[in-house]
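Structure first, commentary second.
One protein chain is absent from this view; the other protein chains keep their places.
Moving on, here comes subunit A:
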Amino acid sequence: AGAPLTDTVLPQVVPGADSSARQLCFAWGPAEVLVCETLFGRSGGSRSRCLAGAAAWALTDSVAGTEDGAPSSSRVFVVRRDQDIYIQTLRKLFNESHGIFMGLQRSEEELAGKSRKTQLVQVSKNYRSVIRACMEDMHQAAVSTRDPALQGQYSTQVSILSAMELIWNLCEILFVEAATAGPLLLRLLDWVRLHVCDVDSMVREVLSSESPSKHKLFWNVVDVFVLQGRMDEARHLLSKEASANPTSMNMYKILDDLMKKMPVPSLSNTQTLTELELKWQHWHEECQRYLQDGTFASNPHMESICKILLGDEDAILEKKELMTTWYHFLVTRLLYSHPTVKPMELRFYAQSSMDLFLGGESSPEPLDMILMAAFEFEMHQVIKECSIVLSNWWFFFHLTDLLDHCKLLQSHNLFLMHVIISGYLLFFFCFGSNMREFLLLEYASGLFSHHSLWQLGVDYFDHCPEYGRVYLELHIERIPLSTEQKALKVLRICEQRQMHEQVRSICKIMAMKALRNNRLGSALSWSIRAKDAAFATLISDRFLKDYCERGCFSDLDLIDNLGPSMLLSDRLTFLGKYREFHRLYGEKRFPEAARLLLTLMTAHIAPCSFWMTLLTDALPLLEQKEVIFSAEQTYELMRCLEDLTAGNPDKQKFQDDDIETTKVEMLRLALARNLARVIVKEGTVEGS
């Protein structure tokens, strides 16, 4: 990394925000940044102008905004960080890979050796199949759309996804599966067959023609098969040609025999590498013999195939157009000259293949550099290069996580890495799996900036050992609580993780919102959930005030079923108890109601301001035919009334207000009468 890294940070142009004489003012949001043009620092310097401007402003209303270069239409720009998450067709990628990711995190670490490796390879394949599925969707979208701009966008995505899959597949072979000599070549052949599909249409065209052997591209197709090691298909085609040319039957037979006998590595352990090498040597010599004695001299096509079988580099390179890429050339070369190539030898062949293939005509492209880094087993270089080309956190993070699970990242100690994503440069050191954590945080933060993908982000943060929790806390409280359902969803996430402060804050916000909209019941239940005593008191007061004004309670269900949460605040307790008094009264359980009413005052549960109401509520009980308040209770009531009238600092009020005075007089009268009745009654009971 020689060049200064800052040079690679490309400025993102905010269109329309022009004039170099201005600055940009900005504000961070949870997911976006607001940017707008402004002039800073003029507030102090040109104060007088501002004042003059302010004065002139009122007068010249119509022309305001045109003088002094003020913009006639000022604009605010919403800037986002990550474009990918807003592409609808990529949603599948995010959603489905989330499941695979979660599975990988849960997977049994204890699975040792081979079964663990099989599992990881399977995970890798699952990721790849998601990429493929997305690629197909995107391709479909590109085909079906009529908007050329959109089509271009989709096509770009298809090529990005296919590059991702190509790289991932190679990493899977080299790092995850860590294929050994022998199987390695087979895997690489599969890889090339899967990804070099430029020639597929040609093959289809020839095979579907009436007589393939007459087709002008016939030999090209045979060559393609040979170059990709698809011997059976090549032989099948050749046999058609042979039957059409009985004169050269012998020549075909010999070539067919050579192709049939070609020893290939097997995936099973039935043959050792030495056996294979021996067989291969023998076969090679046989090919050599036929070539030298001019068996194929009469047919240049067959001669060139024989040369390819011998691994003749020039002969292979002649078919450059059919291979299209240097890595195809590499694999073909390995197939016919070094079938038992060891992983660590790959780098030499890869480098020379690339040099030979490009031949100084063109310089390697970023994708070439990534693949080269993989062949060199420079895993971190792969990741770094990927991040430069593929501005995609998804790929970057999930691949890293997989490699981390393969225990491949721990082996390295300190790395200096810089990556650029969406013109967004990150530069960091990584200690083993710190890189995973770092990328995880970035990826999950990105998901959180999306209105629905954030839910996936929660799980990702959960698997981030160091900072996951605190990041989640900061992000989750910013999720807009647009509906009760959404608030409950966010709340559940916080409750499951014991994020008490966030739970409290969400409930508080919801309570405030409900109160502002005059939904008292909802406000009360949210503030109970928030365990917010002050707010519960405030809402209880609102309830009581409403009751005093209208004479009935709203949200009875809630108040009747407060249960222990009633104890959250004194006022709430009172509200609950007072409502209970009303219920008892309604059920005509007068003695219990009377007792409760008295307790509310004597135990100081009721606020003083409410005593008058309570005493007034006692009036009908005092006036019942049946004597309800005992003598002792009546005395208590009298004391409450006297306390209220005497001890109240608003004594004045009681004297001035006619209605209040009348009320007090009526109460006194009722109490006295009740006392008289109760004395008679109690005396009678005792006397009898």
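Following the convention adopted for this analysis, a contact is a pair of C-beta atoms (placed from the backbone, for glycine too) under 8 Å apart; a residue touches a chain by one contact, two chains touch by 3 or more; residues count from 1.
Everything that follows uses one rule, which is that contacts and distances are computed from a predicted model.
This figure omits one chain of the complex; the name its UniProt record holds, of "SEH1 protein", "Transcription elongation factor SPT5", "Immediate early response gene 5 protein" or "Major facilitator superfamily (MFS) profile domain-containing protein", is "SEH1 protein". Across A:181, A:488, A:512 or A:638, the residue that sits in touch with the chain not pictured is A:512.
Note on the undisplayed chain: of the listed residues A:80, A:236, A:301 or A:531, the one touching it is A:80.
Where subunit A meets the missing chain, the touching residues are 4-7, 9-20, 22-41, 43-44, 47, 50-51, 53-54, 57, 64-65, 70-71, 73-81, 83, 86, 414, 416, 418, 422-431, 434, 438, 445, 467, 470-471, 474-475, 477-482, 505, 508-509, 512-513, 516-518, 538.
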